[in-house]
Structures are given as C-alpha cells and as structure tokens.
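A protein chain is absent from this complex, but the other protein chains hold their places.
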Amino acid sequence: MRIITLLTDFGHADPFVGIMKGVILGINPRAQIVDLCHGVSPQDVLEAAFLLDCSYQYFPKGTVHLVVVDPGVGGMRKGLVAEGRHGYYVAPDNGVLSYLFASGEIRRVVEITAEAYLLHPVSQTFHGRDVFAPVAGHLSRRSGIDRFGQATARSVRLRLPVPAKRGSRVLVGSILHVDRFGNLITNISGRQISALHPERGITVSIRGQTMRGLQQSYDRLKPGETGAILGSAGYLEIFANQRSAARLLKAGRGAAVRVEARGRRRRR
Amino acid sequence: MRIITLLTDFGHADPFVGIMKGVILGINPRAQIVDLCHGVSPQDVLEAAFLLDCSYQYFPKGTVHLVVVDPGVGGMRKGLVAEGRHGYYVAPDNGVLSYLFASGEIRRVVEITAEAYLLHPVSQTFHGRDVFAPVAGHLSRRSGIDRFGQATARSVRLRLPVPAKRGSRVLVGSILHVDRFGNLITNISGRQISALHPERGITVSIRGQTMRGLQQSYDRLKPGETGAILGSAGYLEIFANQRSAARLLKAGRGAAVRVEARGRRRRR
Partner (left out) sequence: MRIITLLTDFGHADPFVGIMKGVILGINPRAQIVDLCHGVSPQDVLEAAFLLDCSYQYFPKGTVHLVVVDPGVGGMRKGLVAEGRHGYYVAPDNGVLSYLFASGEIRRVVEITAEAYLLHPVSQTFHGRDVFAPVAGHLSRRSGIDRFGQATARSVRLRLPVPAKRGSRVLVGSILHVDRFGNLITNISGRQISALHPERGITVSIRGQTMRGLQQSYDRLKPGETGAILGSAGYLEIFANQRSAARLLKAGRGAAVRVEARGRRRRR
C-alpha cells in the first residue's frame, strides 16, 4: 500500500480533487491518498514549491507526491516524474520542484511522454486528471520512473527568494506564506540567523515595527502582542498571540523583513 | 473494498461530513471513502446534479455515490437508491440525479423505506447521517438495491437548462457553474457547437464582450485576456488567463452566453 499526496490550487468548491482520486483508485485500488493541501493561491507556483518543501520529509519514504499548480496546462510546458532521496514527485515542469532541486532531494527527472499511461482523450484544461493522476497511480503500483519517458536535465527552476545580507549583522528577507492564523512565514531560516552570531539577541522589523528577540512560545506574549518565533518548518515567523499578525501589521506575501543581530556592547 | 464518494453542500466549517464517515465506517470498516466535493452552494440541487454528472465516469464501476444536497430534509421528499450502468447513487428525491436520468446512466430506482437500514431515531434535520450514509454503507458491503424499498418510476426530475437554438448558426446558453479559478462553465457542449458547422470558426459573447475562436490552452492568451475554450467536462468555458473571468466580466451562474458559427465567406 503506497501513499500518494495531493498538493493543488483546486480549492474545495469543485470536484477536481475528487475526480483525480477516482482516476487514481481506478488504476491502483490500494493507493492510500492523502490531501496535502488544496488551498495554494490560484496559479501560485512558488507558494506550492515552498509548501511542498516544508512537508515531504514528514511522509514515509517512497511516498508519491502529486503537485498540480499548473497555469500552463494544455500549452507547451512539459510534465515531469522525479525520483528523490525521500520520495517521488509528479508535477508540471514549471518550477514547482525548485526547492527540492536546490536542496539536493531530487536525483533523477523524466519528462512524461509515454501516452500509454495517460487518460485519453487528454483534455486541454485538466492534466491533473488526464496526465498527472494516472502517472501517480501507475507509479504507486510499481517503482521506476523510466517507463514514463526520457530522462531530462533541463527542467524549469524558479529563482528562489533568498534573504540578502547587508553587512555582517543584517539580513533582509521577505514573507513567503501567510498561514490560516495570520502568521507570517519568512524565507529566513534559523541557521541563517545563527550565522549572524547574535550573542546579544536579534531585532526583527517589519512594516515599521520592531520586535526584540525570539519568543519560546506564542503565549509568552499578551493576546494581540506581536513577536518573532522560529516556526515549525525552521523559518522565522512573525505572529500575534491569538490574533492575526497579517491583519495587525497589514503585511502579506512579499513584505520585507529585516533581522539584525545585536553586537557586543561597545566600549566607550 | 468498495468506494463511496460524498457530494454535499456541507462545506468544511462543521463536522457533518466527518460524522457521515463515522456512520459509514461503523457499517463497513473497509469502505474507501472519497470526498467528491462539499462546496456545492447551499441547497443548490441543480449545481450538485451538474457536478455529479461531470464526475461519476472517472470512478471505477460499482462506486457508490452519496449525494446530500437536501433542502427538503425531514419533510415529505423521499430518499432514493439508484442502480446505474456505471455506478450506484444514494440521494434525496429532489432532482439531484436529473442529468443521470437524462443521459440514460440510471437503470433502476428504489425508494428508501426499509427502516432496518436507518440510524434510529431518525433526526428531522440530518438525513445524511441517519438515512443516506447508512444506506450507502450497507450498499457498499453488498450489491442489490431492492432490499432498501420498492421500485419507483416517479422520481423528481429537474428541468435542465439547455441552450436555445436561434436559427441554424446561433446557440444561446447560460453559465452553469463558476469554478475556483473564476472560469465560467456553460451548458453548451462541444458536440452542440460542432452541429453548427462552424467552418470558419465561432464567436462567443457574454456580457457585451465578444471573443473569437476556441483557444487550445489558457496560456495562448496574455495574462488577463479573456477567451473561450472547450473545458474538461466537454462544455464551453469562458476563462481569463491567470485571472478570474467571473470577476473580469462580472458574470456568474445563470449569465447568458451566445455562440455564433461564422458562415462561409459570402460572394459579393
């Protein structure tokens, strides 16, 4: 019994996700299908790439991750199957696997061309149903990605938003994702903060507001107070205890975040 | 292991769907339950009927489709179990199976009367839990619909919105569904367009805007440009590349859509 996860921007108002599951179960009745997330902002490939990177490690080895955030459906973009150290990935070739390429997770990539594995006639608007779900279903029955097409080394990679260094003690990053609670997840990792050697702590600034230090838990602050914390995916997060930091700070995806390490006390 | 799909207007803010799954698994622990869609507009029987028609073919034969969009719950409306060429259907008798009757999918219908299969006491407001889920659970264990009640030929059928023909080259249809991306799905099928003999292409008009031809993919147009395409369920769709056509055109469910076949070039 193999797990297949689904990560899409299909939302929950349509039967798109349900139909994909029907196709998968028609191919592999024993597949264990898990909804990873269907709330990716429409056509937001970078957001999906980030959410996938935060998630895949928590699934058993060999899990097949099916990603359908696909603004180029029906056009010239290719379809991919990738074999990673930890899992398998089936996705359009639009950069949605970029974080996995960057981290070294992905080892081999094949471009989907084998018509025998697709649902015919292939539609112009729903390759999740006609291309990616069938390939994931077949892959969950039997490992090995080569039967789906030719190996390729030229797949699309997004330019990932990395924090900029300003001198030895300052990083300027940005908000990558706003979660359901209004927490603002940045692209600044705990490791990058440590590299600033913050012996006397840090300050975090966003939208003209500056917060001191990293909190140990949300509830260390009073309800509605904003602070910074190391989030569950290893990235710096801005939060407001029991409130939405996004709303309080009027900040969203792309907003700039500045981290400054406080130096040793200067002698006068 | 039999698949049971769930199609409801219950949304995701309440445990209604979860409770139905508990009831089903109590009856058949081996049922494979798939959420088809829970985002049907509240009490919108016609929308549910359309979404079911777009979906059932993609599930394995013998799948049980459980539909609970049920404004008449607790009143005089009956409950149905239907046997189709492809699947089984459990639903209130309010027209939600109308497309399946119209296409010939459904072969036999039984009115649910056998009290032994229901959850007692049957509530006045949640037959999804007390009537339809138990019946679907039992049906998934053993085929045969006759044990649930008497055969009936008088079930409710909705008047389905069909496009009107205006002369030999014009069809006037309407928007049946707006999907998550703001794509406007019409009730005009690809076959109906072909029957206009559009040797020189078609024009599609909605809300005073006219689009020429059918696109091969969304991304043939510039971002934000509107166009028409043959959608994945076989119906004409109006879209805007990477934007919401519903918002751009201020069009929603019920809006009129006009398709005109361009004739042969006239000789002057």
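Labels A and B are assigned to the chains in the order they are written; within every chain, residues are numbered from 1.
Rule of thumb we're sticking to: a residue touches a chain if its C-beta (ideal position, glycine included) is under 8 Å from a C-beta of that chain, and two chains touch if they have at least 3 such contacts.
Small disclaimer: the values here were computed from a predicted structure and weren't measured.
Visitor: Thinking of the whole complex, not just what is shown, which of B:D14, B:D146 or B:E199 touches the missing chain?
Guide: Of the candidates B:D14, B:D146 or B:E199, B:D14 is in touch with the missing chain.
Visitor: Which one, A:V34, A:A151 or A:A164, makes contact with the chain that was left out?
Guide: With A:V34, A:A151 or A:A164 as choices, the missing chain is touched by A:V34.
Visitor: Out of B:G74, B:G201, B:G224 or B:G263, which is the one that touches the chain we can't see?
Guide: Only one of B:G74, B:G201, B:G224 or B:G263 touches the chain omitted from view, namely B:G74.
Visitor: For chain B, which residues lie in contact with the unshown chain of the complex?
Guide: Those residues of chain B that touch the unshown chain are 9-19, 21-23, 25-26, 29-30, 33, 42-43, 71-75, 123-126, 129-130.
Visitor: Suppose we count only contacts with the excluded chain; which residues of chain A make the list?
Guide: Considering the whole complex, chain A reaches the absent chain at 1, 3, 5, 7, 12, 32, 34-39, 51, 54-55, 58-60, 63, 177, 179-181, 215-220, 229-232, 237, 241-242.
By definition in this document, only the chains that are shown with their structure count from here on.
Visitor: As a quick test, compute the distance in whole Å between the mean CA positions of chain A and chain B.
Guide: Each chain reduced to its C-alpha mean, chain A and chain B end up 32 Å apart.
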